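In what follows, a structure is listed as structure tokens, so that the remarks can point back to it.
Every protein chain except one is present and positioned as in the full complex.
Each chain gets a letter, A, B and C, in the order it is written, and its residues are counted from 1.
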Amino acid sequence: MAGFDSASLRGDFPILDRVVRNGNRLVYLDNGATSQKPRSVVDAEREFYFHHNAAVHRGAHLLAEEATDAFEGARTKVASHVNAKSEEIIFTKSATEALNMVAYGFLNATLDKSGVGSPFHIDKSKNIVVSELEHHANLLPWQQLAARTGAQLRWFPVDPEGRLDLTNIESIIDAQTAVVALTHQSNVTGAITDVPLISNRARQVGAIFVLDACQSVPHMKVDVQALNIDFLAYSGHKALGPTGVGVLWGRYELLEQMPPMLTGGSMIESATITSATFASPPKRFEAGVPNMAQAVGLGAAIDYLNNVGMGAIAEHESELTSRALAGLGAISGLTIIGPTNNHARGGVLSFTVEGIHPHDLGQVLDDKGIAVRTGHHCAWPLMQALKVNATTRASFYLYNTEDEVDQLVAAVIDAKRFFKV
Amino acid sequence: MAGFDSASLRGDFPILDRVVRNGNRLVYLDNGATSQKPRSVVDAEREFYFHHNAAVHRGAHLLAEEATDAFEGARTKVASHVNAKSEEIIFTKSATEALNMVAYGFLNATLDKSGVGSPFHIDKSKNIVVSELEHHANLLPWQQLAARTGAQLRWFPVDPEGRLDLTNIESIIDAQTAVVALTHQSNVTGAITDVPLISNRARQVGAIFVLDACQSVPHMKVDVQALNIDFLAYSGHKALGPTGVGVLWGRYELLEQMPPMLTGGSMIESATITSATFASPPKRFEAGVPNMAQAVGLGAAIDYLNNVGMGAIAEHESELTSRALAGLGAISGLTIIGPTNNHARGGVLSFTVEGIHPHDLGQVLDDKGIAVRTGHHCAWPLMQALKVNATTRASFYLYNTEDEVDQLVAAVIDAKRFFKV
Amino acid sequence: MSLESLYQEIILDHYKNPHHKELHAPYAIEVHHNNPSCGDEVTLRLSLNGDSIGQVSWSGVGCSISQASTSIMSDLVTGKTMSEALELERIFLELMQSKGNFSGDVEVLEDAVALSGVAKYPARVKCALLGWMAFRDAALRAGSS
Partner (left out) sequence: MSLESLYQEIILDHYKNPHHKELHAPYAIEVHHNNPSCGDEVTLRLSLNGDSIGQVSWSGVGCSISQASTSIMSDLVTGKTMSEALELERIFLELMQSKGNFSGDVEVLEDAVALSGVAKYPARVKCALLGWMAFRDAALRAGSS
């Protein structure tokens, strides 16, 4: 057993008591899409709004001071959670924005004369490395960048288990590679990438390494120093935090050289009608009145996660995953899409059932109160590579229980009966 | 008197009971920076999180359905509030993001081959028109666009009252003008722009008209059809809504032709490893899991505003402004920066006091519990044009009272005594 | 609402043995539609017979609802005049957007009334409409060419 009792902390999540279809209590297994929120997170936002709400970094009054303290305090929590410095943390609206921000850092450095000689300057002699298993959020921004700069887009293929095939790493990441952007844990197969292996290669050739940590930071201890990476992005809403807040971490030396994507208030050093100079990071990347309450809420989420313990959470999810792999794996006609053993994988589990389209399976599960995701999971190229049209995905979190896994397995068996397959 | 009693609705805003420095009850006059939140807005977010939270447009389960209904319901409210169609409303994180999104629409259409012939395609034969009184959020994105495309940046100057000087409108907006981007109400002087006059000229020459409505939508009835404009941006947090949500409205025919700024999940029509096609608006512009709870909160804010009545709010603020103009105007050594009469102006009031730097004045007011803003208000070029280094700004909202205006006036007089000027 | 009434026997039958699911040639118009939120897709071919719908044939992947709905639609529109077919599409769309508040006229919609339960599940409405939207697109293009 993990170091905590998931059943006892469920009381912190009011939505888990919801009665959904047919009087069934909610079994929420769609954590890969978004997580539920503990009371402490929503209370932290409420406390911010009803006691300290003001525009940060601007006002000359007490509330503005308190709001700034709350916002910057959240930054410190977010930073230490991934072993980074505060001034390296940028609050974005989402991981999607964070990843686009880095891609636009390259585009803007390339378009602006000041960008020549910067590590963000690229052109058609350079290449960009992604993989076939990327979420669209870590693929499309790089496709766009490649199309707009003439740089070549390259990718790691996947093996039949949905893991990165690193056979040709030396030729894929070469001296002309400007940036390598990969996912830490696949949101479809749960496969965990061997980051240090690849980031070392990136380091060798002087490429910038960007990690999409959407499915890892919420579920395990992540240390940006140990991973030897340059940028990391994740979304607060998948980590018990509010919607509308994401995180971009970047090494300070790189942030200092990166042009902003968004321009506007609070990110300048000086401005005239015709030109402006920009503030130092992180301010440079936080134009406008920021998502203050959401940052504060994310800080509370991180407190919650740390109280439970990232190690204990990972262990708990691993136990659930083992149980699900065994239970689902025993169903005839069911194929796990992704690693079938519980090594180097997280608590995201995709599968197909012969004769039942994922939509129909999802409908039967929903009828029993079990919430899963069906479809291509915003990873269409991976679907194409694995030659499946869609999958059903169950994804676990700290509040899920063994009993819920068993309900999932039983429901899939029922669905087969219902559709007579 | 306006059609409502501001004293009686103060109970809906818990923060207004806060005791700040020296046992003083908060007098919040920094609404131009951000507004306070009624209980109904924070409750709407809580209700979303604890009953319906799920990723919208994706899941095949009941919560996903409910979350989608809540999110799309908010879009409908936001749309009808400015007399637009639902599918013309894009949820952003802020006005800053919304304005950048349009500027990047131009940049991307210009960089992408597909952009030739689109109204968003520009080059050095074109020009971009802004004004000297713009907030940095509606200036810097256009500066960047001009620098990156070679288009010429032009601007309307301001007169000594801080109003746009439209004398040369015919030569400033000419046949080569691609876009005109102006503020509806100055966040420094409160001056209201004569939008139809200028948008008609833009229409004549075929230029796109972008309105920064940050200081108008929260305070008066705004009708995008009557204003005859193409894009409008504002921030939820200034309109009783949550932080982390903004709105971009655009005419559908234009949105259909505009390339996205952010790419990622939920905004595609199809995707392969090398290329993607994009969904129709508004989805095209909402990559990733959106700020769902914040959109829902903004919907509740709009309900609140409509219950009070936009006309009544404008009238109430106008009464407060008249009182403040009279009270402050009578103080010797005090100069109103902006229109001194209450015609075509909103409830934002900047001033300087001879011999007292705004920071010091702000400090004295803060000591008495009065929250104002001091500095350049993210409108540095306007400060340069008006030849002031900084101002003190009081900005009113529906919950402010005449008594609070009187406290402000008395406190300024006290400050003069304190600093012996 | 029970699963059984969503997945009526008639739907599962069409799903297992879809009608007209084999692309035919010659044809006047071919269209390809997909549902970006789930990846389901349909390719549909249409030939005209004067002012009437001649042959409808299709291929694609999708859930039971989308497959059955496309199969039923193909049966229904074949042989109808263009305007009758488009009117049918309008009525079916209305049924799907009804949120489950009415059940459809079996005289008009025939087998398609079996899909009325879908209207209660907004996420599935797009599945039921995939084939119909492809047909509508094809018919309008055929009509204007």
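Here is the rule we go by: contacts are C-beta pairs under 8 Å (C-beta built on N, C-alpha and C of every residue); 3 or more make two chains touch, one makes a residue touch a chain.
Just so it is clear, the model here is predicted, and its values are computed rather than measured.
S.K.: Touched by the hidden chain, which of the shown chains?
M.R.: A, B
S.K.: Write down which of A:Glu269, A:Glu354 or A:Asp406 is the residue touching the left-out chain.
M.R.: From the options A:Glu269, A:Glu354 or A:Asp406, the contact with the absent chain belongs to A:Glu269.
S.K.: Of A:Asn53, A:Thr68 or A:Asn389, which one is in contact with the hidden chain?
M.R.: A:Thr68
S.K.: From the list A:Arg21, A:His57 or A:Lys85, which touches the chain that is not on show?
M.R.: With A:Arg21, A:His57 or A:Lys85 as choices, the missing chain is touched by A:His57.
S.K.: Going by the contact rule already stated, which one of A:Ala147, A:Val205 or A:Ala279 would touch the omitted chain in the full complex?
M.R.: A:Ala279
S.K.: List the residues of chain A that touch the chain left out of this view.
M.R.: 57-60, 64-65, 68-69, 266, 268-270, 279
S.K.: Which chain B residues touch the hidden chain?
M.R.: Within chain B, the residues that touch the unshown chain are 357-360, 363-364, 367, 374-376, 380, 383, 389-390, 418-420.
We adopt the following convention: only the chains that are shown with their structure count from here on.
S.K.: Roughly how far is chain A from chain B, centre to centre by C-alpha average, rounded to an integer in Å?
M.R.: 30
S.K.: Where does chain C touch two or more other chains at once, residue-wise?
M.R.: 37, 121, 124
S.K.: Pull out every residue in chain A that's touching 2 or more other chains.
M.R.: Correct list: 359, 363, 374-375, 380.
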